[in-house]
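Every protein chain of the complex appears in place save one, which is left out.
Right after this comes chain A.
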Amino acid sequence: MKFAVKAWSKNGRARVGSLHLGSCPHLSIEIETPALLLTTRKGLPVFISPDLLPSLPSPDSHLLQFSPLHFITVHGLSEYAEFFMLYSSESSFAMGFARSMEGLSTKTISNIGGLHQMLGLQEYGLAAVPRDSIVCLPEHESSNKMGTSFETPSGRHLIKPVEYMEMISSMKPNLYATLADEVPAWVSEKRNKASVDRTVRWLDDCLKLSTTGGAVFGSIVGGSSVEESQRCAQEVARRNDTFGVAWNRFTTFFNHAQSISSPNTGRAIKSQYCCDEFGSSTST
């Protein structure tokens, strides 16, 4: 993947750029930034089947966001589920288990050849972000130093970097955000600081486990604290393998923008991705 800034606005920090998705040999898509990613559920925009996608402007509509957690499957429950479905008269109870089984194992996705293959969207760019503001909400109170807890349609799951990277390597997206310990603005300073420490550590874990060649976007947290955001940004910038950064909280957008641009970040961040509270994504 290549990114280049083409022009800057005269008095602000806005810029026009071009994102070149070239991770597969035949894939050569150039997307102008700022760019809006289409939100998807399990890889496809909610009501737009792939034969209708070409009716959207091209190539602007060729970048799709997805959450790997949409595909989560709960292996351990499968035996119990079968037991309940066969022997239980409590069909609703069985259904509860059955529902959590509706996912795709990473093995199956690998067998199919990755997400582009599975979705029939070889001409599109896929961006993986763990959180999805509608169905995969981070639960900061249940997160711990091992991983982030998400509330998903198939229940509460604690996702560790190794599990996340397993999903990423089977799905092979063009780019992905690393696992972040997201906390709301009202947590204590201590908790906020811990979230930055964890996020940076998980960034290193993800980088170590990275095998797919997708571009890594280091997640930036820090709540409403400028210092913490700055510290996080500096740490992310320090890692040479991060292609870009991913912000997760719109409310602290301006703090982040400041921290990225400040001279202390040490190295120019190539590309920045911001996910706002309402679930849509913009790349600036």
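Operating definition for what follows: a contact is a pair of C-beta atoms (placed from the backbone, for glycine too) under 8 Å apart; a residue touches a chain by one contact, two chains touch by 3 or more; residues count from 1.
Convention: contacts and distances are computed from a predicted model.
Q: Missing chain's UniProt protein name, "Phosphatidylinositol glycan anchor biosynthesis, class S", "Queuine tRNA-ribosyltransferase catalytic subunit 1", "ALA-interacting subunit" or "Carbonic anhydrase"?
A: "Queuine tRNA-ribosyltransferase catalytic subunit 1"
Q: Which candidate, A:49, A:188, A:211 or A:240, sits in contact with the chain we can't see?
A: Only one of A:49, A:188, A:211 or A:240 touches the chain omitted from view, namely A:49.
Q: Kindly state which of the options A:19, A:119, A:203 or A:232 is in contact with the chain not pictured.
A: A:119
Q: At which residues does chain A meet the chain that is not included here?
A: Chain A touches the chain not shown through residues 41-42, 44, 46-47, 49-52, 71, 73, 78, 82, 99, 101-105, 107-108, 111-112, 118-120, 153.
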